[in-house]
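Removed: one protein chain of the complex. Kept in place: all other protein chains.
For reference, chains read A, B and C in written order, and residue numbers begin at 1 within each chain.
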Amino acid sequence: MTERKLTMSRAIVEAIDQEMARDPKVFVMGEDVGPYGGIFGSTTGLLQKYGEDRVRDTPISETAFIGTATGAAAEGMRPIVELMFVDFFGVCMDQIYNHLAKNTYMSGGGVRLPVVLTTAYGGGYSDAAQHSQALYGVFAHVPGLKVVVPSNAYDAKGLMIEAIRDDNPVMYFFHKGLMGLGWMTSPATAATPVPEEPYTIPFGKAEVKRSGTDLTIVTVGLMVHRALEAAASLEKKLSIEVIDLRTLVPLDRPTVVASVKKTGRLLVVDEDYRSFGLTGELAASVAEADVPMRRYRRLAEPDVPIPYSRPLEQFVFPSAETIAAAARAAVA
Amino acid sequence: MTERKLTMSRAIVEAIDQEMARDPKVFVMGEDVGPYGGIFGSTTGLLQKYGEDRVRDTPISETAFIGTATGAAAEGMRPIVELMFVDFFGVCMDQIYNHLAKNTYMSGGGVRLPVVLTTAYGGGYSDAAQHSQALYGVFAHVPGLKVVVPSNAYDAKGLMIEAIRDDNPVMYFFHKGLMGLGWMTSPATAATPVPEEPYTIPFGKAEVKRSGTDLTIVTVGLMVHRALEAAASLEKKLSIEVIDLRTLVPLDRPTVVASVKKTGRLLVVDEDYRSFGLTGELAASVAEADVPMRRYRRLAEPDVPIPYSRPLEQFVFPSAETIAAAARAAVA
Amino acid sequence: MQLDRDKLLWMYRTMLLIRRYEERLVDAYLEGKMPRFDIGWGPIPGEMHLAAGQEPVAVGVMAHLRKEDTVTGPHRPHHLAIAKGVDLKKMTAEIYGKKTGLGHGKGGHMHLFDPAVKFSCSGLIGAGFPPAVGAALAAKMQGKDWVAAAFAGEGAANQGSFHEALNLAAIWRLPVIFVIEDNSWAISVPRSKSTAVSSNADRAAAYGVPGVLIPENDALAIAEAAGVAVERARRGEGPSLIEIRTFRYLGHFQGDPETYRPKGEVEELKKRDGIARLGRVLTAQKLLTESLDGELRAGVERELDDAFEFARSSPYPEPADALLHVFA
Partner (left out) sequence: MQLDRDKLLWMYRTMLLIRRYEERLVDAYLEGKMPRFDIGWGPIPGEMHLAAGQEPVAVGVMAHLRKEDTVTGPHRPHHLAIAKGVDLKKMTAEIYGKKTGLGHGKGGHMHLFDPAVKFSCSGLIGAGFPPAVGAALAAKMQGKDWVAAAFAGEGAANQGSFHEALNLAAIWRLPVIFVIEDNSWAISVPRSKSTAVSSNADRAAAYGVPGVLIPENDALAIAEAAGVAVERARRGEGPSLIEIRTFRYLGHFQGDPETYRPKGEVEELKKRDGIARLGRVLTAQKLLTESLDGELRAGVERELDDAFEFARSSPYPEPADALLHVFA
């Protein structure tokens, strides 16, 4: 494997670039995806290479341009459309969940909608309650959308190419704090070696990032790095298995269940709100498999809007330290 | 207690009427809440009694009129605003979850928003994928909204008065199939004796509708009636405890945990989508309380859009029969 | 653009087909709902929004559309679907919830999808505008002269999607026609209580596109305005907005008590019925004779017999089929 390292944003752009070169039906739409190159660098350089017809800046009209993606996809195009922050889903959710997500079903399979909806999620830089949320739990709850949440550059490229080639709507979440932007701190481990050539990573295959026998930590996105840090910090005392789900829909329940069967303990770490979300879904997935859990714990955003002030924000998001503490408590 | 029986819709209207009579700041807004009296009878007769100023038909502009409720509430009014079907939340979710639900928090408690957002949910009459959903799991996942789901007329009145007097946003879900409308089948048990005088039912207090020792069934809304039917059908063989949560936010975890401690088995029945929702949240709530569950099962909408055709729709929603079968399997 | 004899007769016959189709649906819908009406009962359960009175809108616009052109419709879709050429048998089977339906029974009457003629509809008010813009964008990017038409009621013109979609179509100069069917009611809310302007055509100025109001429920007047808009779109000159004052003869949905509706309103409207109106014109032009009219009506009945027979005799889907088709 090549040793060329890319940031996650460059890996995403490379994936889109290679697919646009391969397939003229692929095009990009969204706010500031053109000259600006995407506020979080998800489309940098594409306008210069493919021109205004295939890289389209839109007005601030998410309902219109996401619905436009649905309509264009029904006619054979393969739009990649960006919702700048997932926090904004409320202005366009109807087009996403009642139409893009359901038209294939309501038409008995007659309509195919190959749309990739890219969106930025996550906090940690004091962007407050309307620009820091995870929210993937909402999209995983409603049927008809595949939900992808890469944690590093290698996965980001492979999952993006898989998403573009998928004939179904895919919500592609990228954490702002993983993109490797010059102006926002990102874990060094988010930038990885990335092969030049196109490759895909199948949806629904979690990755065991670190194997262990005392406790299973399951998470996704940015929290994968924090969980690994926590596991490493405890390795003298505890053998912790860390699982990166990579996609929430489809959800790789077998990998999680098998791990808990081995460790007997599950700690779910989530940047999304705690209740009615990922943490609960994994508890149910293990319990309904009749796998005894000696311990189940969850560390997630404590069901409060995300506060602006640094000490408050740091309090609501899991950190390597709080994860380590939760892990120790879960095994004690 | 009086023996006067009311349908759930009449109980809701009586609650709103009594509060409008008591407090001039209470008013009603929404589509067809005036002369029509609410498509599902949630405002019948209020226009005639209180006039157009306090009972306002709106254009089909949910973002505008729900945001208007938020703005009016910030100025001391107490709006009751109706989203005709919860399925339509996607056109106005931003005003609901980013503003109505968060402004109190973002203002450090400086802003109070006493808004009751009433909405119809549920299926069973072939209204298909965009008019039959439950979706309360979405609103229970995002912070800042209280979520109420009454199962009968008595609770509906008490919970509505509690909601109107609450200084916070309350999402009040009523199942169309519980309202006792002449034109839609409703379980006989949904209409109950209702006291004439105003009364309140506190949020966050689940009701044990039937006590048992072999299995705990937890559910809400219409499914409470089906669960009770199933429990009754099995009473010779099994002693089943049935819990009606009544509100999802706040969620009465202690009552559920105590019951599972007793029965050792939990079956969650939900009309909402199975994954990333209520069924998972209850599994987590019990597991994190370190209460051993010998069995955890869930019976919910199987993560597909709700189909139109009767046999298909009947397949996706839990029935007394499928609940009974699941209960038997859970104990076997 | 002149409408030739065949097209004029097509318009007339298609209106008859739509009217009679829905008259039969009313009966079928009420089966199993008598004496007591229960929305969930009978061979056709669920909501039923009929377009009786609005036929001129459908044929007036569709007279200029081809198979390759896209149409998005609202919750009241039958007249549009039929005029666009949606397979009547499969559409009827869908409404009956049968396996042979357009969506194998999954969609129902508010969710008719026929990719063969590029028709779709939605139960969400205003939701059809953006996908029509998308179809127009796809046509433009693929270098086709195909157009798209989005139909919605006057109530839908107060939904944010109307504004956003028109603006986007205008700045991108996309070949799409926005057609507002003003039947003056949104369920029980009259347009005067929902809309701040007397005509939605006035709203075209907010997007720098042509806006036309057709004050009469007249298929020929509608066809004339639609012809101009469609040609403009095909020439790549961008979107247009057309509002038509049309008639809602029936309740919002079947079972609507209509207590909010002034007595006699419908009777007055029926005196200006769009089908009879075109019939008189064609008769005057000697294009329609009594015998031809009889033939057309007989043909319509035969076509409807086939469609309803197909639907009734088709099997229901297997219950577990509910789990199929979430993803392509």
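FYI, a residue touches a chain if its C-beta (ideal position, glycine included) is under 8 Å from a C-beta of that chain, and two chains touch if they have at least 3 such contacts.
Source: prediction; values computed, not measured.
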- Item | Chains shown that the absent chain touches, full complex | A, B, C
- Task: Determine which one of C:T14, C:Q159, C:N217 or C:S240 touches the chain that has been left out.
- Result: C:Q159
- Message: I'm checking contacts with the chain that's been left out. Which of C:A205, C:A276 or C:A298 qualifies?
- Response: C:A205
- Note on the structure: Per the whole complex, from B:S42, B:N103 or B:T263 the residue touching the absent chain is B:N103
- Going by the touch rule given at the top, which residues of chain A touch the chain that is not shown? 31-32, 34-36, 39, 57-61, 63, 87-88, 90-91, 124-131, 182-185, 302-305, 307-316
- Interface residues of chain B (partner: the chain not displayed): 27, 53-54, 56, 58-59, 61, 63-77, 79, 94-95, 98-99, 103-113, 143-144, 146, 167-168
- Query: Mind pulling the chain C residues that touch the left-out chain?
  - Reply: 158-164, 166-168, 170-171, 193-198, 202-203, 205-209
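In the analysis below, only the chains that are shown with their structure count from here on.
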- Central chain of the complex, centres being mean CA coordinates: B
- Message: Quick check for the class: compute each chain's Cα centroid; which one is farthest from the centroid of chain C?
- Response: A
- Rounded to the nearest whole Å, what is the centre-to-centre distance of chain A and chain B, using the mean of the C-alpha atoms as each centre? 31
- Whole-Å gap between the CA centroids of chain A and chain C: 40
- The positions of chain C in contact with two or more other chains are 101, 103, 105-107, 111, 122, 124, 160-161, 326
- Message: Where in chain A do residues touch at least two different other chains?
- Response: 63, 94-95, 98, 105-106, 143-144
